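All protein chains but one are shown in place.
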Amino acid sequence: MQATIEVSGLRKRFGPTLALDGMSFTVLPGRVTGFVGPNGAGKSTTMRVILGLDAAEEGQALIGGRPYVGLRDPLTHVGALLDAGALQPSRTARNHLLWLAHSQGLDGRRVDEVLQQVGMRSAARRRAGGFSLGMRQRLGIAAALLGDPPVLMLDEPVNGLDPEGVVWMRGLLRSLAGEGRTVLVSSHLMSELEDTADHLVVVGKGRVIADTSVADLITTASRGRVTLRTAARSAAMSALGHAGATTAVTDHDTIVVSGLSSEHVVAVLNAGAVPFSEVATYRVTLEQAYMDLTADAVEYRGAAR
Amino acid sequence: MREHLHAEWTKLRTLAGTGWLLLAIVVLTVAVSVAASAVVSCASEGCGYDPAKIGLFGVQVSQAVVAILAVSAITGEYGTGMIHLTLTAMPRRVGVLAAKALILVGLTLIAGSVAVLASALATRRILLANGFPADMLLLTSGPMVRAAVGSVLYLALVALFSLGVATAVRDSATAIGVVLGLLYLFPALILMVADDDWQRLLWQISPMNAGLAIQATTHLSSLPLSPWAGLGVLAAWATAALLGGGLLLRMRDA
Partner (left out) sequence: MSAIPRRSSHHAEPGTGRGGFGRSLRAEWTKFRTVRGWVVALTAAALVTVLLGLLSASSGHASCGAGPVEVACPPPLVGPGGEAVDDKFYFVHRPLVGDGGITVRLTSMTGQIRKPDVTPGRRNVVPGLVPWAKAGVMIKESTRQGSAYAAVMMTGEHGVRMQHDFTHDVAGRAGGVSRQSPRWLRLTRSGDTLTGYESVDGTDWTRIGTATLAGLPQTVQIGLFATSPGDLTVTQGDLGGSVAAARFTEATGEFDQVKLEGSTSGAWRDDDIGVTVGPDGVEHHPGRAGQSGGTFSVTGVGDIAPTIEGPTAERPLSGALTGLILVIVVAVMFVTAEYRHGLIRVTLLAGPRRGRTLAAKALALGLVTFAAALPAGAITFTVGGRILRGNGNAVLPVPLLTQVRIVVGMAVLFALAAVLALALGALLRRSVAAVVTAITVIVVPHVLATTSVLPDSAAQWLLRLTPAAGFATQQSVPQYAHVLGHYAPIAGFYPLPPWAGLAVLAGYTALALGLAVLRLRRRDA
């Protein structure tokens, strides 16, 4: 099975709101794909459509070329974590996984394996109702891994994890991708994905804003700008202005220059005999790049911000 | 207490189903009473049917709706965890229960009065047409008034009983099962035992059998309890349930 997720042209309405507006992207195996966007951008809805829980009015979502509903023993093809709270409180962790295993033709040994894998061996026979959010999250991960699926889809998996848990989750996601699996991880916080994702699908208002690698996104967002550190700020600005560049002051001795490459900047400054201490390629943070991208796609921005 | 009442009233008023349930109480009572009256006929003077019991038969079905109303009033909060909020806002737990009880009784009395009055008026004509003598159906006669007023009180007591049980067991499905079980199974239980003394005893403690004695207008002497004493039995059940529920509410962690 070619374990890709292909989403094309999804459209869906909830009453007057257009939740999905032509959502299209492809998730490839062997890397962690971050699925980011502000709250309400359509991430969860898209995931639910891919998983056959919600029906789209238009478009289709395929996993390995087939709709989710057409998969036999679907959990052995796709593992998903949507809502860690989806548990019968009076059932033990092990029994929760056991019924899932039975539904896919798996047995209890596999349940014990995944419990071990998520570090819940000792809590296996405790009732899920008493679990903390972090433990529920781990149990949800265990359920997603149960069928040893080539495709994993996790909706906000770091929610509620303690710092140690976050580190563990990052390592797990990386190793899953390293094994050649397709890993789609959604988050509304880019910082959560910074060290984890190789590739990003950024969404806003129900459609894809950017579908790019993390490196490309930063390069694009930096837009070839140059950081210039100089004591002679005004002289530098006028010389560069004459050369056709736009400049912006970010600090008392720092200027961000756009419109000229770093080589050009050095040449212009040398020609004008303007002293400077550093010329470097400007790099935005991933967070900044994401904020720039989604600036006009945020639906529920706080009024006081 | 005023704030409690106001808060509970707002909650119940804004609960989506309340209006529909109240409407269902009225509609079910009238519809079932009319249907029961339509199929009974009193051919000779020997017909054994009590016109009040037939004409207000719908109460036996609509009491289930009253039970839903009462059970949802409290278990809805447990189901969504809102009880924590309620009890944080109003830490006097028994006061909360009392306020809920008062609001419920008020609503049930209103819906019950409309239902019973409408049933009595609607079925009178049908029963007359089916051969019941007019003097048995005089709406202003003492026994008839007792049956009508008593039926309304019966519904209110069922509401209190249900509220008490629901407060005690907290889970909605279990609560409604317990309430409907206690109401509807006693009549079946009575016919199960063959022993006369046991039958009378079970009848006397059965919330539905004893409580509905209030509807009797004929053969009063053959009843194991007088009408008001019968309604008293249901009142005792309601009191016990409310006391138990209130006690548990106070003692237990929310």
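The first chain written gets the first letter, and so on, giving A and B; residue counts start at 1 in each chain.
Methods note: a contact is a pair of C-beta atoms (placed from the backbone, for glycine too) under 8 Å apart; a residue touches a chain by one contact, two chains touch by 3 or more.
Keep in mind that this is a model prediction, so the values were computed, not measured.
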Task: Candidates B:18, B:113, B:141 or B:174 - the one touching the absent chain - done: B:174
Open item on the list: One chain is left out of this view; which of A:80, A:161, A:185 or A:236 touches it in the full complex?
Closed with: A:80
TODO: Please pick, from B:12, B:25 or B:71, the residue that touches the omitted chain in the full complex.
DONE: B:71
Open item on the list: For review purposes, identify every residue of subunit A that touches the missing chain, sorted by number.
Closed with: 3, 48, 51-55, 68-69, 71-76, 80, 82-83, 85-92, 95-96, 98-100, 102-107, 109-110, 117, 143, 145, 147-148, 150, 175-176, 179-181
Task: Interface with the unshown chain - residue positions in subunit B - done: 35-36, 39-41, 48-50, 53-54, 57, 60-61, 64-65, 67-68, 71-72, 75, 79, 172-177, 180-181, 184-185, 187-195, 198-200, 203, 209, 219, 222-224
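To be clear about the criterion, only the chains that are shown with their structure count from here on.
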- [ ] Indicate the whole-number Å distance between the mean C-alpha point of subunit A and the mean C-alpha point of subunit B.
- [x] 57
